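Missing here is one protein chain; the remaining ones are kept as they sit in the complex.
Letters A and B mark the chains in the order given here, with residues in each chain numbered from 1 onward.
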Amino acid sequence: MTDLHIVVCMKVVPKTEEVRVNPETRRLIRAGARSEINPPDMNALEMALGLKDRHGGRVSILSMGPPTFEPYLRVGLAMGADHVYLLSDPQFGGADTLATTYTLARGIQRMDGADLILCGEESSDGATGQVPPGLAEWLDLPQLTLVTDVTIDAVARRVCGRREIRGGYELLAAPMPAVVSARTACNEPRFMDYRIKRRAFEEGQVTVWRAEDLAADETMIGARGSPTIVSGLDEARVRERRREFLRGTPEEIAQDLLARLGLLD
Amino acid sequence: METAEPRTLDDGLWDRLSELTEGAADLCYQCGVCTAICPWGLVREEPLPVRTLVRHAQLGLSDAQDALWLCTACAQCEVTCPRQVPVVTVIRALRQLRWERRQTLKGLPSVLWSLYWNNNPWSQPPSRRGNWAQGLELPTYDAEKHEVLLYVGCTCSYDRRAQSIAGALVKVLRAADVRFGVLGEGEPCCGEPALSLGHLPYFEEIAQKTAEVFRERGVRRLVAISPHAFDVFQNHYPALDEGFRPSHYVQYLADLVRTGRLGFDRSLDLALCCGGGGGRAWIETPAGERFSDLRIREAAATGASVIATACPLCVACLEDSLRAQPLAGMQVLDVAEIAARALGETA
Partner (left out) sequence: MVASRYTVEEQRQAIWVYLEQTSGELERISLELLSKGRQLADRAGWPLAGLICGHQVRPLAQQALAHGADEVWLADHLLLADFAVETFAQATFAALMQGRPSVFLVGGTPNGRDLAGRLAVRLRTGLNADCTNLRLDPRTGILTSEITGFGGGVLALLEMPNHRPQMATVRPGVFAPADADPGRTGRVIELPLDLSPEILRTGRVKRVVGRGVDLTQASVLVCGGRGVAGDFDMLERLARLLGGEVGATRPPADEGHVERERQVGQTGVVCRPKLAFACGISGASHFVVGIQEADTVVAINTDPEAPIFEFSDYCIVGDASRVVPALVRALQERRGTTHD
């Protein structure tokens, strides 16, 4: 099955600690924040490249986002992915997970499908984890979520994933094509291959599709296609704590604390 | 004993290796002094087989030996090698091949990714690079105003222990009235981890970018806290501007002492005599005219707590002055006494 086609869904996210909050307006200040590839999406890509090493075929990266995503996605090319499809159109903006999954599904249909669609378990900004199951639903495919390792049987066209569950693990199998989401840190993403890096960062290998390229229903994309609205931002309620500082040597502090906690009787 | 298993020679690999090492391994005639001297022999039954590694490099043999990653680049083997083989360079080249074949150790790709996303090898947020200097009010380097760029480096920026080294150096530079600035959050990583882990192309990319930052900022004199950073700037960076001069801070402090900027205002050739030379140890000097009174006050002004000297007459004069005008915590010691103390000697 050398024509194995794996699609990896990747999102570019602001580095968490860089998103600051304006103390006056309590609004997010994203401007100036450095970005990175959503960490588990790197694990998903490593999974895909591992399968390609073993079974051949090709790996495509799929992302919905602004053109500023492009240089980040090229990192994936330098790791060994074959092509990037960037779904980029101002009309896609403001999407909730319903509109996001619809749009990503259109992208996969536009590339004539895939044998396997890999996602990260969740993004580090929205963090809903709703994209993998939503995507599977639009494409009417089985889903294996939160897996730490995946193998495929190329002949039987089956995919098997290991999923950690409370106090253990389970092995799940499904026919391909299927949607799989990868657990954060389940593997160590390979570093970029510098023999191909220069080419990966030059032109080519990136296809940008706009709404009309996807023949997308305009009522289903972006803010228009999103049932969810953000009706407000509030201050987090913080419960009042005592905030008493204990002083002394570690031994004195230990005695003082345990006494206050009533643990010395 | 080398294994008797048959191995296949890989011509392509041989070419790659001799290209990467520029024939450096060819000089080796397999005497084995390198393996014998390698400090891994102190802690392991099996020492690091340096000789075998070099032999394999000559033959174009490559097997994924973990031994390759043991090398600490201490270069004792290079010092003792009768043929001057640059062993560390050869090992780096072998490591580079491992990167190309994705046969590195677990965890190493993550170090490079951290350099890539975080601009440091410690997986720390890039936005917090300047936090160590909170409250110190360090100015951002400006070539017009500053004589020196203080290059703090990743470890001194993030590691709590190492932060105090940076803080101490700032104090010393200020005491010497050095006009210096830092790059704060904008300070680029020197790339040394990529080099020593053997990812040369990535190191070269970092070096290009970092050198470009220095060029744009008009950096001439750079003082690095870490000798590793100093080493790459000095020995592995592309040629920077004519006037670019990196120093390790110890060298720089020595310069400051030499030029009289650090330590006594009056020092070296112009150092103030204790007053006991020229036979004046036997001639009375009236109170109020004794040089040693001035000298201990000069010493106190530097913030020092010990006046070191290497002359019994100085000790006599200085201690005498100190008795007349005690300065809190100040002590006169001879260098020999200091050395003995360092040995834990109880006099």
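In the analysis below, a contact is a pair of C-beta atoms (placed from the backbone, for glycine too) under 8 Å apart; a residue touches a chain by one contact, two chains touch by 3 or more.
Small disclaimer: the values here were computed from a predicted structure and weren't measured.
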| item | value |
| --- | --- |
| Sole contact to the chain not displayed, among A:Phe69, A:Tyr85, A:Trp138 or A:Trp209 | A:Trp138 |
| Absent chain, residues of subunit A that touch it | 16-17, 19-21, 26-28, 39, 96-98, 101-102, 122, 125-134, 136-138, 142-146, 160, 163-175, 178, 183-185, 217, 219-220, 224-239, 241-246, 249-251, 253-255, 257-258, 260-261, 263-264 |
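Note that only the chains that are shown with their structure count from here on.
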| item | value |
| --- | --- |
| Subunit A to subunit B touching residues, read off their complex | 15, 17-18, 34, 36, 42, 75, 188-195, 197 |
| Residues on subunit B engaged by subunit A in the complex (per definition of touch) | 99-100, 102, 106-107, 109-110, 112-113, 116-117, 125-128, 199, 201-202, 205 |
